[in-house]
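Removed from the display is one protein chain of the complex; every other protein chain stays in position.
Chain naming follows the written order as A and B, and within any one chain the residues start at number 1.
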Amino acid sequence: MLTTSLPRLRGLAATACAALVLSACGGVVDDEGDDNDAAADLPDAELVAPVAGMTCDEGATPTGEPIVVGGSLSLTGPLAPTATLHNAVAGLVTDWVNDCGGLDGRPLEWRVLDDQSTPGTVTSNYERLIGDGVDFVMGPYGGAATLAGAGPVSRAGYAYPTATNGAPDKLIGENHFPAWQIGGGVDDPARMFDAQADAVVAALESSGNPPSTAFFATAKFPTTLSYRGAVVEALEEAGTEITGDLEYDLGTTDFSSIALRIQTADPDLVYVGGLGADITNLYQAFDGIGYEPRSIYVALPAPPAVADLGDKAEGMMISSIYEHHEPLGGSPVAQYFAKSYSEVAEEEGVFPLVETQAAAGLAAWQILLTGILEAGADNAAVIEWLNANEVETVVGTLNFDGYNNYGADINRVAQVQDGTRVLVWPEDVSGAEIDYNP
Amino acid sequence: MLEVRDLVVGYGEAAALRGVSLDVTAGETVSLIGANGAGKSTLVKALMGMQPVTSGQVLLDGEDITRRAAADRPQLGMAIVPEGRRLFKEMTVHDNLRLGLHHRAARERADAGVDLAFEMFPVLKARSRQLCGTMSGGEQQMVALGRALVSRPRLLILDEPSLGLAPMVVDQVFEVIEAVTAQDVTVLLAEQNMHRALSLSDQGYVLADGRIVLTGTGAELLRSDRVRSAYLGER
Partner (left out) sequence: MSVSSLALAQTLLNGALLGCLFGSIALGLSVKWGHLGVADFFHLSLTLLGAYLTYSLVTEQLWDPLLTLLVTVPVFFVVGVAVQWLFLVLRAEPFTTLLITFALFIVTESVASMVWSPDLLNLRPRLSDGFTTSLRFPEPLPQLAVQPVDLLALVCAVLMVGVSAWALRRTRAGRAVQAMRQDADIARTLGVRVVPITLAVSGLAASSAAVAGMVVSLRMPLSPTLPLQWIGIVVVATMLGGLGRPLGALVAAVVLMMIQNAWSLWFPPQWAPAVTFGVLFLFLAAQPVRRFVSEATASRRLA
């Protein structure tokens, strides 16, 4: 039954060609894009000090020896999309501090080296930065890079703040200060992803209609695989039947077979342990077969990939620690950050709205700056102070008490509602209730 | 028609040709004999523009063609059957023959196109779709001859056409060469098989160690004892 008559195929081809020719008269939609509009809607914000306990002395020129913070980031290679964002945050924070008169009157300076997404280069970059005598370091982006940098940084006795370390279970030590507390509130080192999984299940249950079946498609990447493992367990415990669980290679562009397997299973929930553009390619495959998932959860999608889906992303759930709205987004610091980030990001050509990555990037800087303000420009003192105290950040109050210095649980779930990403779990930070009825 | 004046290829002791001069008169068949390594192939390559010349001149009808590009040869009316045949082995017989007509000047001269080759070698006609790499040595030599002859060259240069072929095939090849010489084509034949070569030549040159050591008509050279010694390579 796979054959069809030749005239029919010819007819199809002719129709398709005609469609293409017709569409050639106006094949492009003049659409400036929702993301830009959203960024333009941001209210003007007043300059405030980036961290609690610091006073912003607008107009005062910082003097004296600069406090140099060095970091390695993947400005080229596969990790570049997100690492570029963290570089933009670093530049922004540096200007911000200096606009406020510097750190205790001293100018802040950011020195970045490109590691080309190669962990080996991350190690040598930190050795070089420390050899050059930078005062502090900022962690790189990505789990493998974080571990590669931990060696030289810890040996030299430097504090090691990280924005989004995707390998929370790999012990770094007392000098590790993670902003995204993936492993927050977990005691067992083997179960560092449980907090994340519990957030997913709790969010789904809060709707009153938890899924009875779920299908998992996960990219072969350490962080996504660890996530997936924890979520599978948590969902099964909550009574959800797992009807499919498959992995695909990083960089897969044709998801048609996976889409068909999902369509055949037609689960209540599709969990995509995907990165970057996976979600775009998966939806293209869904389009191709005319399938719409009942509900979908995506672990780590690139923000522009979600934005580009437009209406199709409505209802999509995403792992998150921050979306720009009340209550977290209401603080003057968050307001100022969102406005200036949108400007910097547009220059760099990265997604202009603050979400998990950018917020975690700012939080990592807030940790470091608070430590320096409170304990002085000395790594040993900063490490000691941070271990003993809490830090107010844009993503919430953080402490560093547990395994591998993970403290508070700040794992959250966001959902696309009316074209905007909002936190829907937990209630203390949510901007809306989850809308879930598969 | 073809004049070679003091041609030198290479330098000093290592030179492959050390001042070669020869003349080929239009319509004649001239053979170039000598032992392996005497410089025959180097001379042929120099004539075809495949080998840079150190000094000296090659004149064709009085025109200096010493440094003309190899790709101009068809326009000058020259064609070669190279040593080892050097067919385009991954292409068919037909395509190889058609490449003989690649140059516009060759196509303008060729009245019969590739059919000329099929007339001379009827066996090729049935094999025209066969890849040359899968053919026997004798068949390949026919294609190589055909590829050179379809362009109706004025001067045909043959480099060791009998090398590595079975005796029966050698007979066949020389029959073809005789047939060609009977036409209006000037032939320069570089060949180790001196008896076969000289017996159909008007003129012969004996090459040894990069120099012409002896010259004469084919018949004279066949009778000469010095040919034998030169051929055996007394250097």
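Methods note: contacts are C-beta pairs under 8 Å (C-beta built on N, C-alpha and C of every residue); 3 or more make two chains touch, one makes a residue touch a chain.
All figures in this text were calculated on a predicted structure; none of them were measured in a lab.
Undergrad: Just name the one of A:A45, A:I130, A:A156 or A:L260 that touches the chain not displayed here.
TA: Of the listed residues, the one touching the omitted chain is A:L260.
Undergrad: Please pick, from A:A80, A:A150 or A:L300, the residue that touches the omitted chain in the full complex.
TA: Final answer for the missing-chain contact: A:A80.
Undergrad: Which residue from A:G105, A:G131 or A:G251 sits in contact with the chain not drawn here?
TA: For the chain that is not drawn, the touching residue is A:G251.
Undergrad: Considering the whole complex, not just the chains shown, which residues of subunit A touch the missing one?
TA: Residue positions of subunit A that touch the missing chain: 1-2, 4, 8, 11-13, 15-17, 19-20, 22-31, 33, 75-78, 80-81, 83-84, 220, 246-249, 251-254, 256-258, 260-261, 263-264, 276-277, 280-281, 284-285, 287-290, 302, 304-305, 308-310, 348-351.
Undergrad: Could you list which residues of subunit B touch the chain missing from the display?
TA: Spelled out for subunit B, the touching residues are 48-50, 69-75, 78-80, 82, 86, 88-91, 95, 98-100, 102-106, 134, 136, 147.
Criterion: only the chains that are shown with their structure count from here on.
Undergrad: Cα centroid separation between subunit A and subunit B, in whole Å?
TA: That pair's centroid distance is 75 Å.
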